[in-house]
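Working notes, beginning with the structure itself.
A single protein chain has been omitted from the complex, and every remaining protein chain is retained in its original position.
Entry: subunit A
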Amino acid sequence: MTDILIVEDEQAILESLEFILTRCGWSVDVARDGEAALEAALRIRPRMLLLDIMLPKRGGLDVLKTLRSNEATASTLVVILTARGQQYDRQAAMDLKADGFITKPYANGDVVNAVRRILESQPSPAAHA
């Protein structure tokens, strides 16, 4: 069971996030563009997506909207990661029921804390089962 799917097109950021989150004990998978992210979200059913907004092929907000409209993925946790810190991006993300919003550049601890808090706010599907 994959805990987190990291969706990020910048190789260096992807690598650092993968390192940090794996070190904390979560299982992690990666996608490098919007379409790959949607495909992976359906296929591997991660508990959470760390989703960049500026992505090739399909933007992050578009991916979020599609996830929310599909029953299978509607309740998947989504944390938006973006280098565009504008208010309207944050507002758009909240409107689409994103569960968190982190602005680049960030402190590694902030990402880990946010991910942990949000994962713990919702009981794991395993517990339900």
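We take it that contacts are C-beta pairs under 8 Å (C-beta built on N, C-alpha and C of every residue); 3 or more make two chains touch, one makes a residue touch a chain; residues count from 1.
Everything that follows uses one rule, which is that contacts and distances are computed from a predicted model.
J.: What name does the UniProt record list for the absent chain among "NADH-quinone oxidoreductase subunit G", "NitT/TauT family transport system ATP-binding protein", "histidine kinase" or "Acyl-CoA reductase-like NAD-dependent aldehyde dehydrogenase"?
T.: "histidine kinase"
J.: Which residue among A:R43, A:R84, A:K97 or A:R116 touches the omitted chain?
T.: Only one of A:R43, A:R84, A:K97 or A:R116 touches the chain omitted from view, namely A:R84.
J.: Given the contact definition stated above, which residue among A:E10, A:D29 or A:D62 touches the chain not shown here?
T.: A:E10
J.: Contacts of subunit A with the missing chain: which residues?
T.: 9-13, 15-17, 19-20, 23, 32-33, 54, 56, 83-86, 104-109
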